[in-house]
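Here is the structure we will look at, set down as structure tokens.
Left out: one protein chain. Kept in place: all the others.
Note that the chains take the letters A, B and C in the order they are written out, and that residue 1 is the start of every chain.
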Amino acid sequence: MDFRELEEKLVAFRDARGWGKYHTPKNLAVSAAVELGELLEHFQWESDGEILESVKDPAKKEAISDEIADVVIYLTLLAHELGIDIGEAVERKLGKNGEKYPLRT
Amino acid sequence: MDFRELEEKLVAFRDARGWGKYHTPKNLAVSAAVELGELLEHFQWESDGEILESVKDPAKKEAISDEIADVVIYLTLLAHELGIDIGEAVERKLGKNGEKYPLRT
Amino acid sequence: MDFRELEEKLVAFRDARGWGKYHTPKNLAVSAAVELGELLEHFQWESDGEILESVKDPAKKEAISDEIADVVIYLTLLAHELGIDIGEAVERKLGKNGEKYPLRT
Partner (left out) sequence: MDFRELEEKLVAFRDARGWGKYHTPKNLAVSAAVELGELLEHFQWESDGEILESVKDPAKKEAISDEIADVVIYLTLLAHELGIDIGEAVERKLGKNGEKYPLRT
């Protein structure tokens, strides 16, 4: 799946449920932050070693995957509302990062 | 660009710079939260109407795009460290959302 | 209650339970972020008018109060670990804000 396909699916899903009116930029940005908080909760009291051990449990791994997915989903919906192509945004940022941190050869 | 391609590019970029040792799960999750904070800053004092007006300015729109991209980038790197396929994670979560909120027909 | 009293109570509480070893700066900062995410969840889909209406319900108001308290609690514990007097930190920041935004008379 690429970003455009994801955007189309998400917009169709929410339009079919009449949720568009709640999807204001501020609500969607706050929603991404809420889900990121839930993601952080998985790492709250564990060291990096313990986290890497934890994700060997498929249920734990799926729970973390779900939180990561939720943040990506809300960011894609936010980008949609703002007329931002999230795939292009990521490509352009990668380009900027390459200029900011050139490889010393 | 799809999620797998993005993951490959990001991992190659950071490995070429020797940054892998800093990319622990906790550091990457915190980094995603830092970037999400920067995204929220754009919406801090504006109403939804003002935000939609603001993004008509290309410079503002690009600044917001960059913050969205940064969160996606760190989440992709986090997923990589945890052995999570972020594209699959999003697909599976969409499936769960469809079951949780079925269309009433 | 002032900030010093709060700090003393919190440190006594966690020391009596042997939790000190988990209270590293990073864990406490992440914990504050987790609780702030839970606070934001109360405002996720509501307008400001709806939020002000919601808090007329005592149960809702107490739930929001608890989340605000949790963030303050973790920040106080974080400040303690870093040797920061949180009351002094707030006083000094107020002073800086006064210099940065002087009253035009």
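FYI, a contact is a pair of C-beta atoms (placed from the backbone, for glycine too) under 8 Å apart; a residue touches a chain by one contact, two chains touch by 3 or more.
Note that the coordinates shown come from a computational prediction; the quantities given were computed from them, not determined experimentally.
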item: Partners of the unshown chain among those that are drawn; value: A, B, C
item: Contact footprint on subunit B, counting only the chain that is left out; value: 22, 27, 30-31, 33-38, 40-41, 43-45
item: Those residues of subunit A which, in the complete complex, touch the missing chain; value: 26, 29-30, 33
item: For subunit C, the residues touching the chain missing from this view; value: 1-3, 6, 9-10, 13, 16-17, 24-27, 29-30, 32-33, 36, 39-40, 43, 46-48, 51-52, 55, 61-62, 64-66, 68-73, 75, 78-79, 81-84, 86-94, 96-98, 101, 103
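The definition used in the following text is that only the chains that are shown with their structure count from here on.
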item: Approximate Å spacing (C-alpha centroids) for the pair subunit A, subunit B; value: 4
item: Subunit B: positions in contact with at least two other chains; value: 26, 29-30, 33
